[in-house]
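The chains shown are only part of the set, and none of them has been moved.
Chain IDs A and B follow the sequence of writing; residue 1 opens each chain.
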Amino acid sequence: MAKTNPGNFFEDYHLGQRIQHAVPRTVSGGERALYHALYPARHALQSSDEFARGCGLPGAPLDDLAAFHVVFGKTVPDVSLNAVANLGYAEGRFLKPVYPGDTLRSVSEVIGLKQNSNGKTGVVYVRTQGLNQDGEVVLDYVRWVMVRKRDLDAPAPDPVIPDLARVVPAADLAIPQGLDFSRYDFALAGDPHRMADYETGEIIDHVDGVTIEEAEHMMATRLWQNTAKVHFDATFRGGGQRLIYGGHVMSMARALSFNGLANAQIIAGINAGAHANPCFAGDTVRAWSEVLDKAETPAPGVGALRLRLVATKGGEAGQLRDTDGRYLPHVLLDLDYWVLMPV
Amino acid sequence: MAKTNPGNFFEDYHLGQRIQHAVPRTVSGGERALYHALYPARHALQSSDEFARGCGLPGAPLDDLAAFHVVFGKTVPDVSLNAVANLGYAEGRFLKPVYPGDTLRSVSEVIGLKQNSNGKTGVVYVRTQGLNQDGEVVLDYVRWVMVRKRDLDAPAPDPVIPDLARVVPAADLAIPQGLDFSRYDFALAGDPHRMADYETGEIIDHVDGVTIEEAEHMMATRLWQNTAKVHFDATFRGGGQRLIYGGHVMSMARALSFNGLANAQIIAGINAGAHANPCFAGDTVRAWSEVLDKAETPAPGVGALRLRLVATKGGEAGQLRDTDGRYLPHVLLDLDYWVLMPV
């Protein structure tokens, strides 16, 4: 009897299936320090307890993407160990900040299944929730992946493609309890620009670049207990190259976006996301953003800005797709998300 | 007057000598986070305060091998700075879990000495204890190393080879106070297999591999304040290669063993250990285990499993020695140890 986890194959999923993912995790100041060592993260709200208190929170939460990675990492052994591709994200909402001392676990529900016409793979849609020690949902998102079949003769399920919102409505974004930007300290935050200074359609080049090292992406990916072989084992693919966890690029780009969006303090929603091309050690990652929308929130002084965050390994800010609509080869990530910032 | 530490040479040791090792260390959530960033560690008991409480502990302890490395690292300047080889371990017992906030120090006693027939080196046996801030022994183990003589004319001591148990008797293993696996959550732990599912003689291939980077093994080794030059200075040996601390391989293999032994939550004893071949950056480390024995314990729902953990940089699971009884060249570590797991 094999005791190792072979992961799930396409025919192992069924609609409505609930998966309790393993290995709960308590986070501490250690995770916060490592996040700041691995990424050039500088948003003041996640860097300083004092600044966070000045914004009505009890202390500095963990970076929102750190919480995302912890929740996501737990799903890998059950959802994407036999995945061919991570296809998309939708309806992501950050419902409660995660603080040092919190313990996170993840559960998923299969909400869609569609076998591909080649009969070898299928698409699995899961809604994943991250829960804290009090059972409160801190994060809720949908992702879909293409998964191999083990038995090509297994019957195809009735295809069900969930009806997913293209964008999380601003009114559905959760505002952390107590959040108040009405006495926001722009000088300490490092940027004078409030939401009113950003225009829909505006492109922001974040200027800085970081050349990626193997040791760093592996440490990050392990920290989130993401175990996909392809990130760690240089012998697994041809050419001795390890594929970098897409979330590493996401965090790198988000951190780089400080330079131009320092006041985009809190990630409130993920509308869509694509890992457009793979990233490897030696690539120099840069980022640019496009302002997609603006919205008000009921919290004092708090607005919501919808942004496209693009990570690249070359090219110019604003260049995303070729004339056929395909991502340009230097584009690594295209993330559509909501942030909370001073109005 | 030289102020730097030249380390001890063989003739500097005498039987019954007690050595108080320097630089006590307070551990925190930072060490835990780094352990999880450096190794693919996922045992739930050391990952989640909530899971640990569900098993009767006050919170998640530091990984047992992290505690081992902290205690071991302190002995290096006094015991192995002039060592030619680390020859073995015996009678290792983990007596109390180490928690964030604890301060560890190490003391050793010389329990054996034997000059080699070449007159240039000798074997030193030490029993090392790690103590916490309350003076409680958290770890006790014997290790023996081959150490150079400084003065080849120094007289040989009367040879004393300590009588060491080949295996720590299961009845002598310390069970952490309060440990109770009777309401153990197998789903959250990530593996349905209890001790009853493992058979003596069974071989478990842990499947995953990690390609080692210089930055990672140096960070790990420094974190334990292990100062042996050979791990850090690429000019120290020929070929520009740094020798990787054997404990790094130990932790890597133990973490990889999650995949197949996720419920082997606590290391209770180390019966024997050999660093069979050196490991260098670029090696891809894999692991397999062999079940050696099973035993009951007085704690509710808690059994003891004796395992051989083998780290390799190639070969097949189960391949350990050649026909002459020598370790195969791809074998890095052969560790005989006891774990506590649900019966």
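Simple rule for what comes next: contacts are C-beta pairs under 8 Å (C-beta built on N, C-alpha and C of every residue); 3 or more make two chains touch, one makes a residue touch a chain.
Because the structure is predicted, anything quoted here is derived from the model rather than measured.
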{"item": "Where 2 copies are displayed, count of copies in the complete assembly", "value": "3"}
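As a convention for this text, only the chains that are shown with their structure count from here on.
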{"item": "Chain A-chain B separation of Cα centroids, rounded to whole Å", "value": "36"}
{"item": "For the chain B and chain A complex, residues of the former touching the latter", "value": "28-34, 36-42, 44, 47-51, 59-60, 100, 187-191, 193, 197-198, 204-211, 213-216, 259-262, 284"}
{"item": "Chain B-touching residues of chain A, taken from the complex the two chains share", "value": "1, 3-5, 20, 22-31, 33-34, 77, 100-101, 103, 105, 133, 213-216, 218-220, 222-223, 225, 227, 229, 232-236, 242"}
